[in-house]
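After the structure tokens below, expect a handful of questions from me.
One protein chain omitted, others in place.
In order of appearance the chains are A, B and C, and numbering begins at 1 in each one.
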């Protein structure tokens, strides 16, 4: 699908904002300011942003996964939602009850992932199914992403198959970053390209260079368009490399240098920057100013979250139900 | 693969023995002599027997499923194991603890299925994996079958993918009998032919007319041969129709008459009989004598199981562990 | 004219489908076929586009329900057998159960679980999993013992904003009949005195309520008056009613059909001894199924789960202290 310059600018800015934010998260983690873990989408911004930017908040729904900071940003998640969740602010969407990437705002069409891989596929399917029943589907789509590792889960399989049977407008992006934690592709699946899975589900499949924003935007745009038009589930497999450890606790030393120096080892942000500049969609100066803006935005979002209170265990409502049953029965 | 006459005679006799046995089980059920349920493989004998007869007991392993009476017979399960299990004899392999199709003899390479569909795929994979580790794999294969419905389970997906990653000599037969209980194919999957799944797993796929013994024997024989030779997992999709209810409590009235009168509605036993006679592998008289032999064998197996004691709850060892911990700790 | 337990479940679903546009039914073989137990018979025809057959994908079924609930719907999911919910375990305990606590948005789904033993059903079509799910925060676990409760509690379950696991006992489906489905208006979370008495209290739920009443009837001949408390829901668990009963009788037998380690009966005994130790005149007792899988053979099955005989025996022991 031809991609317009505004879309690319938009997607690229999300990539940039995500990258700069995540760099900061990494520093905070290393400085001991974030407890638990930090999981970066470094190297995956192009495909993630292409998806997020192709969706319409308020109309579409989107279940981002581990490495979708760029997609979240493009979809319209406020940066402060991220810093608050990582820093445990009680003001964040998860109020300190859950952390890092386990966040969402289901009411804005963005459910909060659970850790169990593959589990969000059927949830997005359910959201679309409900919209159809309510008569509000009307050209909207639902999207989610998974990694190469998550394709081995039963949940992925059941969810995608169910979406296909129900002919739901689901766009699923498989970000094949060649590793699941430390496990390489050849210990994860035995086909050549995961896109070969698509036809078995009766789903349209696409394979794309995940380090190439232009290509990602075109392919994801096409997939989203077809889904909107009633073409049923679409599966995009993006090939790329995770340019960080699994989490910031991990140096990823198991990634062979041949992968790092190979084609997919290139940085999608650099590639995209060149593409934008060469096509005349943005100037280098403009990009620098975006960078500065983002850095400032990140500083603010971190500072604000840091000065906010953490949850207070003594004022916490320690119930897991919304229904209030008589106290004696709990 | 060319099929030899002895193989076909063997497979056909298993089909016949299974059919006659199952007809008897159905009568016993209707007469109230069998508690629980009775599940028939009627219409599926050709593909089932083709698989069972292609395996070598003592060398290969085999996890039959719901409709594999013919395959079990061909693999070498004693008929009395079936009648004892259905009739609850304490002498049976399950000793009355489990019933009907939930039987096996793991020590002879035939694990006992649990009800949860798809769950046996990874078990067979594990048996093969162990043989490889022990150094006893040596050209042996493992086989299992599932229905169209079971392909929607996460267990099927995880098991097959794992087998492919481990390059195990697994032969999986998908008996697509067009229905899962009452649910038709179009509510179960959205691809044209389930064989399209194979390539996505990096597995060799075959599609075959499951009502045609000759075809089944050829295709399954080929798949088993390739697996034995180190070609990794093989997936055979057989197209056919269940010629009975889901269980004998079910009249299957949801099956449209077009399906019954269509190509796959034909009876594989009649087809096979014609094939054998036409090819000169057997005479009609011979087949009649086999029929009589089988009927007699069935009578005996039923009579014996019926006169055997049922389990005695007061002499039952009510422990679920083989380890005997001190009594006070249970 | 009489109504069976399964009729009640069907009627309740008919009523909520009629009255609440947010309700839909999703499950294996539940549309035209009407379900393995006919709990949805005719509903697909009566409510076109609201009753769906689905693939054999229990994990995805619950995922779909959660997604639909996020979008404001009130799905009822039928598991073909409670035992198969083991496939959906993750989506139930980690996705559905945690959703409100994590996000502040409740997910009103009802999962119907045909459960409990029947003769010949064997290890995988007989399980009683209420004590498994009740361990997880965020779930309401309902266990109706009567025709009227099957009806009214199912309707109420759909109205609750939280995920409800609705354990129906298969043995009661056609065996249990009532003149009508009129109820006594008790809400979920409140137990009922199923049979009044004064010498000992049996706390139980689901099918075992009937076995307990039978046992109580037998002991009546010997002059014993046994009170039977029907918990109705095991989470929330109505400790007030249980304690009030134990206060009257001084003796407690916690009775269930599930496996003997932990579960509902352990929770009942632990709660009562924590809060009502001084009320007890004798050591509280438990009676559960045996610690093996549920056997297939009817003879083994009958000895695996509590029976009026074994309940009487446990009660006599309890009364003899």
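Simple rule for what comes next: contacts are C-beta pairs under 8 Å (C-beta built on N, C-alpha and C of every residue); 3 or more make two chains touch, one makes a residue touch a chain.
Note that the structure is a prediction, hence the values are computed from the model and not measured.
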Check: Who does the absent chain touch among those shown?
Finding: A, B, C
Check: Which is it among C:4, C:94 or C:307 that touches the chain not included here?
Finding: C:94
Item checked: Omitted-chain contact residue, chosen from C:132, C:178 or C:255 -> C:132
Notebook entry, point to check: Of B:37, B:93 or B:202, which residue touches the hidden chain?
Noted result: B:93
Notebook entry, point to check: Looking at the whole complex, which of B:36, B:52 or B:104 touches the chain that is not displayed?
Noted result: B:104
Notebook entry, point to check: If the hidden chain were put back, which of B:69, B:145 or B:161 would touch it?
Noted result: B:161
Notebook entry, point to check: Given the full complex, what residues of subunit C touch the hidden partner chain?
Noted result: 83, 86-87, 89-90, 93-94, 97-98, 101-102, 123-124, 131-132, 134-138, 235, 254, 258-259, 261-267, 269-270, 273-275, 277-278, 280, 282-286, 290-293
Next item on the list: By the contact definition given up top, give the residues of subunit B that touch the hidden chain.
Entry: 93-95, 97-98, 102, 104-107, 111-112, 114-116, 119-131, 133-134, 154-155, 158-159, 161-162, 165, 319-323, 325-326, 328-330
Margin query: Need a quick check: the contact residues on subunit A for the chain that isn't drawn.
Written below: 35-37, 88, 94, 96-100, 102, 114-117, 149-150, 152-155, 180-183, 187-189, 254, 310-314, 316, 318-320, 330
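Assume only the chains that are shown with their structure count from here on.
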Checklist line | Maximum centroid distance from subunit C, chain identifier (CA atoms) | finding: A
Next item on the list: Give, as an integer number of Å, the spacing between the C-alpha centres of subunit B and subunit A.
Entry: 44
Check: Using CA atom averages as chain centres, what separation in Å is found between subunit A and subunit C?
Finding: 40
Note to self: Multi-chain contacts only, two chains or more: what residues does subunit A have there?
What the structure shows: 154-155, 158, 161-162, 165
Note to self: Going by the contact rule already set, what residues in subunit C reach two or more other chains?
What the structure shows: 54-55, 57, 59
